[in-house]
Structure formats: structure tokens, C-alpha cells
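Of the protein chains in this complex, one is absent; all others appear in place.
Coming up: subunit A.
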Amino acid sequence: MSSTETQPEDTPIDHRTDLLRQMLRIRRFEERCAELYSASKIRGFLHLYVGEEAVAVGVTHALSEDDALVSTYRDHGHALARGVPMDAVMAEMYGKATGCSRGRGGSMHLFDVRRRFYGGNAIVAGGLPLSVGLALGDVMSGRRRVSACFFGDGAVAEGEFHECLNLAALWQLPVLFCCENNLYAMGTALNQAQAVTDLALRASSYGLTSWPVDGMDVIAVAEAAQRAVEGVRAGAGPCFLELRTYRFRAHSMYDPDRYRDKEEIERWKQRDPIDGLAADLRAHGELTDDELSGIEEGIKKELDQAVAMAETAPVEPVEDLTRFVYAERPR
């Protein structure tokens, strides 16, 4: 589905521009991370979200502050879209004590309990049960909240995926399952791993509402997520969105990306969610070059500041190395 098909007449202009701004903010953050990684400022593993921005921005747009979000190891975009401050995310990349996980999580384990952002998780499909448990808790407490979880197409091969879809459907739990189908589970193509590659169809076999969404179109994602969240919040049971997207960069900074055709990558880049929306806004006179430059400048300023703060922030003192494994005082 395309944006023109799904865009409602009354979508406010600043709303669409804000979605663009959010996507750009993630894109520029990721590009800076790649530079900082090459400069050895960021160490360890790094998985970038470039190309998939429409998914994080569109889905989180539909969530309220009180809803929960469970993420994956490709979590920078999710965290930023969720509202985790950029300086706390960047400091976490640096492993600094001012990071959102006090430097202990790093790129793959961003966490922000206050914003109900429950990580940042490197086990494929490992986060799904957490979101189901959060949703079950809400039902038991009589709270009308939604628990959303992101996971990739690779998670569909894991047992926990099936355990969770089944239970959420069986007990009609308020979970929004957001499958970021970027066609590759690291280096293995979806059609090399799954007999049935229509993942929305797979999900529907568990008895939950599911449909595929153009994950390169932020308006389409936002609207689909809005519709899904409304149903889930109203008690209609869980919902599954197959967000068809693509990562423009390799799986991680170590990945030589030998398993993808260059032409295929280029083809998907033609559908860049940022370029697409920017062009559309321009065509409709909703965005001028000056406005776009203004947005870029604002992001650059925010990024520069986040990097500067991360640079000078302290690491957690070595005396704290063995802390927080167990509770430090009785409840």
C-alpha cells in the first residue's frame, strides 16, 4: 500500500513534517554512530537502523506514553522514537555512566524504565514473552495499556515467537506485535529459512488480527499502527503488523554483506522512507528547502551536543563493577 492510498485527508501538516524530522533524527544519529565506531569511540557490536526509520517512527507515533515498548538489538531508532533523550542514548553508545543503562548495556541494551522502554535485547524473539507478561499484568490490574514489541523476521523461526502469539491470542492480551521484516535474519534470507514467507499469514493462523504494511512509508505505518493500537486498547485482542522494510546497511559493522545483491539494495534505496516523504511534502508545498535545512540544523546541533556530552561523561566507577547483580537492600 502506498502513502497516497492510506493518507487521510485531515493529516495535519506539522504532523507529517514531524514524522520526517523524527526519521531524519534517527538517520543522522545512526550515521554519526557509524563514524564514531570507525573512530573507535563506540566499541563492541553495532547494528544500524538506516532504512527502517519509518517503522520505529510510525509505530511509536501511535503509542501513548503509558504504553510499553520492548525492543531488539537494533534498538537505537526505537529508543529515540520512544523519547529516550539522544544524549542518554549516545552516552550509552560510549559506555558512559550518563547513558540510559549507565553504560552497562551499550548499543544493544538500551533501557529506560521511566519511559516504559524495556530494552534493548540481543536474543532474537527473547523480548516477545516480556511484552506478553507486561500485557497480562495490565489486564490483571485493569489498566487499558498496550504492550508493543519489535522483532525481526528472524524471530519467526524461534519457538518463543509461536509461544507468544498463541498465548496472546488465547487470552486476548493487549499486545501489538511489530515484525520488522527486512527480509534477512542476519545473513540468511527469509525464503531460505521459512517455508511460508507471508508472515502476516503465519500470524493469522494463531487467530490474531494481522496484516502487512509498507514499512518504507511512515504514514502507512503510523496509520496501521494507530488502527492496530485502537483495537488492542479497546480489548479486541492482540494484533500483528508485518512491517515490510529493508536495512540499507549491513547487519552489523562486522558484516561484509555478502548475501545481498547490490542491485537489490539499490532498488530498496529508491524507496528511502525519508526521501519519499520529503519529496511528497515538497510536492504538496508543505516543506521548503529552508525548513528542511532548519530541521537538519536542529538535529546536527542536538547530535553535536549529545556527542560532546558523551565524550566528557565519566564511566561508571570500577568500584561499581560488581554491583546490581543482586538487590542491595531488602525491599
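The rule we apply is simple: contacts are C-beta pairs under 8 Å (C-beta built on N, C-alpha and C of every residue); 3 or more make two chains touch, one makes a residue touch a chain; residues count from 1.
To be clear about the criterion, contacts and distances are computed from a predicted model.
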item: Undisplayed chain, where the name is taken from the UniProt record, one of "Hydrogenase maturation factor", "ABC transmembrane type-1 domain-containing protein", "Pyruvate dehydrogenase E1 component beta subunit" or "Glycine cleavage system H protein"; value: "Pyruvate dehydrogenase E1 component beta subunit"
item: Candidate in contact with the missing chain, chosen from A:G137, A:G187 or A:G207; value: A:G137
item: Hidden partner chain, touching residue among A:G77, A:G105 or A:G152; value: A:G105
item: Hidden partner chain, residues of subunit A it touches; value: 101-102, 104-105, 109, 111, 113, 118-121, 123, 126, 128-138, 140-141, 147, 159-160, 163-164, 166-167, 170, 316, 323-328, 330-331
